[in-house]
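For reference, the structure discussed in these notes is given below.
Here the complex is missing a single protein chain, while all its other protein chains stay put.
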Amino acid sequence: MIRRRMAAAMLAAGAIFGASAQSSPEAEIAKYREQLADGNPAELWEVRGEALWKQKRGSKNVSLESCDLGKGTGVVKGAYAELPRYFADTDRVMDLETRLVHCMVTQQGFKEADITTRPFGEGSRRSDLEALSAWIASESQGVRMNAPMNHAKEIESYRIGEKMFHFRGGPHDFACATCHGESGKRIRLQDLPNLSERKDAQRAYTTWPAYRVSQGEVRTMQWRLNDCFRQQRFPELKFGSEASIALTSYLAGNARDGEYAGPAIKR
Amino acid sequence: MADPMRIRVAARDGTVNVKILMSHEMESGQRKDSAGKIVPAHFIRNVTATHQGKSVLLAQWGPAISKNPFLEFSFKGGQKGDKITVTWEDNTGDTRTDETTIN
Partner (left out) sequence: MRILTVMLVLLLAGCAAAPNDDEVSARALKILKASFSERGQAKLDRLDQDETQKLCSAAPVSKDAAVHIEKVNAALIVYPKDGRLMGDWREGEKIAQSGIGKQYSDDPKRPAGGNCYACHQVSKQEISFGTIGPSLYNYGKLRGASEAVQRYTYGKIYNAQAYSACSNMPRFGHNGVLTEQQIKHLVALLLDPASPANQ
């Protein structure tokens, strides 16, 4: 076991020093990722998330087992694979995180501002949403992504997401498409999935939420979109905003039939 | 009370493989916060694992170990039903013990 790890490390070192005849830097990074996948700290978030789902909380002292994530009250298995989707009770399309906030507010009696003002964990400040998202997503492992695209609002959400994906703006003239609109590209040494295309969209979307080693936290799609826009030199994307849901609809639509493999571990 | 560890144990032909995921900040004590102040060191100092009460692993850690550390090791002589206990202790004196049974 140790010998194999050493060999892989040396191969990686060889690649970095340009001595690799056998493998590209990307292939070595893929090997490294495979080794990292065992012992993914996301499991710690999943355990916490499951407990949070089942615990009676909020001013109404109710558990989230009364929450409908789209497949029926309390049904968690396979729910993440069918989001975002239209919900009749709110008459709009919602992703996992907006739906969770809705349940936490209406059923458990939490205040929306308390949950959404600082939704992402940092250091000692933990995010319940990240833990819940991690567990709920894990309950869709092996399921094929199948966000419904039947209701007029679901179709519209996808189309609006597509428009936003190509929206060029800010001092860098960036759109999502600038980095994610072409196949086979990378930024520095980070491979970029072409999110407008089926295979790459499947590969990318089925690995979020993910434990980001560099963050030391489990991060969700809401976080990923927020951080993309920061780097695009845009103002700040509001948590659970209609734009965030539309872009997630676009991504989920393009990732249809991809097998869900998260929560993953990423750099 | 510190967060629970996740312990997975698998026995095959008398060799027991143990995988442990620990929840810990593992702050090295060398980082500075945005105000320029040192973030205080907070890391696991030692890890011990026992099999049926007998020590099978003793690890001494320091600031180089990363956050939410994953530890994997194997030992010989365990079988189904045996108890595995893992304990960590950090530099602040905080400690956590979890146990599991080989299935």
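Note that the chains take the letters A and B in the order they are written out, and that residue 1 is the start of every chain.
One rule holds for everything that comes next: contacts are C-beta pairs under 8 Å (C-beta built on N, C-alpha and C of every residue); 3 or more make two chains touch, one makes a residue touch a chain.
Quick caveat: nothing in here was measured; it's all calculated off a predicted structure.
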Touch partners, limited to displayed chains, of the chain removed from view: A
Touch with the omitted chain, as defined above, among A:R33, A:K60 or A:K238: A:K238
Identified contact with the non-displayed chain, of A:A175, A:V213 or A:A261: A:A175
Missing-partner contacts on subunit A, residue numbers: 16, 18, 25, 152, 155-156, 159-160, 163-164, 166-175, 177-179, 181-182, 184-189, 192, 229-231, 233-238, 241-244, 246
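Here, only the chains that are shown with their structure count from here on.
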Subunit A contact footprint on subunit B (complex, rising order): 3-4, 6, 19, 21, 23, 25, 66-68, 70, 72, 74
Subunit A residues touching subunit B - in the complex, by the definition given at the top: 1, 38-41, 43-44, 47-48, 123-124, 211, 213, 216
